[in-house]
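With one protein chain withheld, the remaining protein chains of the complex are depicted in position.
Right after this comes subunit A.
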Amino acid sequence: MGVRTNYETELQNLKGDIGLLSSMVEEGFNKAVKAIVIRDYSALEEIIDRDEEVNRLELEINENATIMIAKQQPVASDLRKVMAALKVASDLERMGDLTVDMAKSALRMDGGLEKNQFKNQLMKLAEMTSIMMKEVLHAYERADILRAQKIAAMDDEVDDYYGDFLKEVIQTASGNEAEDMMQLAFIGRFIERIADYCTNVAEWIIYEVNGRRFDLN
C-alpha cells in the first residue's frame, strides 16, 4: 500500500468527476445535433436547461481541487494532475456553453434541417467533432499522450471541413433564407470551437503526463 492512500483516492475521485462531466457534455452535444436536425423544440429547450448541471459539477470539481491543493499541497506530477483536472473541467464547461449556443441558434431558425441542403455537411462536421470528443476523453481517462497527440490532426480536418462548409453557406445565403443560413453558419462555428476545446484538453493531457505545454491548435 502506498504512503498516500487518501490522496490517491481523492485524485481518483477527481478524475471520476471529470469523467462524469465529460459524459454529460458529450451526451448533450450528441443530443443537440439530433435535435437541431429534426428541430425538436422541447429537446433543444432541455439541452439549454441542463447546462446548469454542467456548471454546477464544474464548480464542484473546482472546489474539490482547491481543497486538495490547500490540504495535501501536492507537487510535481501530483500537482499537475490536479491542475490538469481544473483546466479540463473548465474546457468541458465551455464545450457545454457552446452546445447551448448551438441549441439557441437552432431555435432562431425558421425551419429544421430535414430539407436543408447543408444537413449532411453539418452532420458530418458534428460527427467528426463527436469522435474527437470521445477520443480525447478516452485519452484523458488513461493519461494516453500518444492518443492525445493525434487529436491535433483531427482538429485540422474539422477546421478544413468547416472552412468549406462556411464558404458554401455564405454563397447560398440570400433573400428569405439569409437569417437561417446565418444561424447555420453560427452552429458550424460553435461545433468547430468545440473541436478546438478538444485540442485544449489534449494539451492538458500532455502537460499532466510529462510537464510540457504544447500548442496543438
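One rule holds in what follows: a residue touches a chain if its C-beta (ideal position, glycine included) is under 8 Å from a C-beta of that chain, and two chains touch if they have at least 3 such contacts; residues count from 1.
The rule is simple: contacts and distances are computed from a predicted model.
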The complex's invisible chain, by UniProt name, from "Oxidoreductase", "Phosphate transport system ATP-binding protein", "Chemotaxis protein CheW" or "2Fe-2S ferredoxin iron-sulfur protein": "Phosphate transport system ATP-binding protein"
Selected from A:T9, A:S23, A:N55 or A:S77 as touching the chain missing from the view: A:S77
Candidates A:A43, A:L107 or A:A152 - the one touching the absent chain: A:A152
Residues of subunit A in contact with the chain not shown: 2-4, 7, 73-80, 146, 149-150, 152-153, 210-216
